[in-house]
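With one protein chain withheld, the remaining protein chains of the complex are depicted in position.
After this line comes chain A, so read on.
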């Protein structure tokens, strides 16, 4: 009997851990994108002239983006966390069908972000090209793997 209870407890454990980790993973993803968006917003605003160019602030935003994309984001796309499993998510199930391509798209974002903190220094005109490179990486992944809101 004790053995059976212990077995049942052990068998039920991974399920609970899994359920928690799915929600944690989705929240963590959203937090990641929120931080990315705050810093992208700074750079895009400066590129458009809606925010006054400030070299230190631009460089800080660039450094933040470089730091963010150092994180292993694809690892947060755990099994059972697509839009089909959880209504909080906009992650298309295609991510799990093409994990290599999804990882490659994130790798593209990393390449686009490399050196951003330096590249945005030296004048407002240097911000636009960085935003375009980063934005193109955002778009490439959104087009394939992100469900637009309805």
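The rule is short, and it goes like this: a residue touches a chain if its C-beta (ideal position, glycine included) is under 8 Å from a C-beta of that chain, and two chains touch if they have at least 3 such contacts; residues count from 1.
Rule of thumb we're sticking to: contacts and distances are computed from a predicted model.
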Subject >> Which of "3-isopropylmalate dehydratase small subunit", "Cytochrome b/b6 domain-containing protein", "Electron transfer flavoprotein subunit beta" or "Tripartite tricarboxylate transporter permease" matches, in UniProt, the chain that is not displayed >> reply: "Cytochrome b/b6 domain-containing protein"
**OP:** Sort through A:58, A:76 or A:134 and give me the one touching the missing partner chain.
**Re:** A:134
Subject >> Hidden partner chain, touching residue among A:40, A:69 or A:120 >> reply: A:40
**OP:** Over the whole complex, note the residues of chain A touching the chain we left out.
**Re:** 37, 40-41, 43-44, 131-132, 134-136, 138-140, 142, 147-150
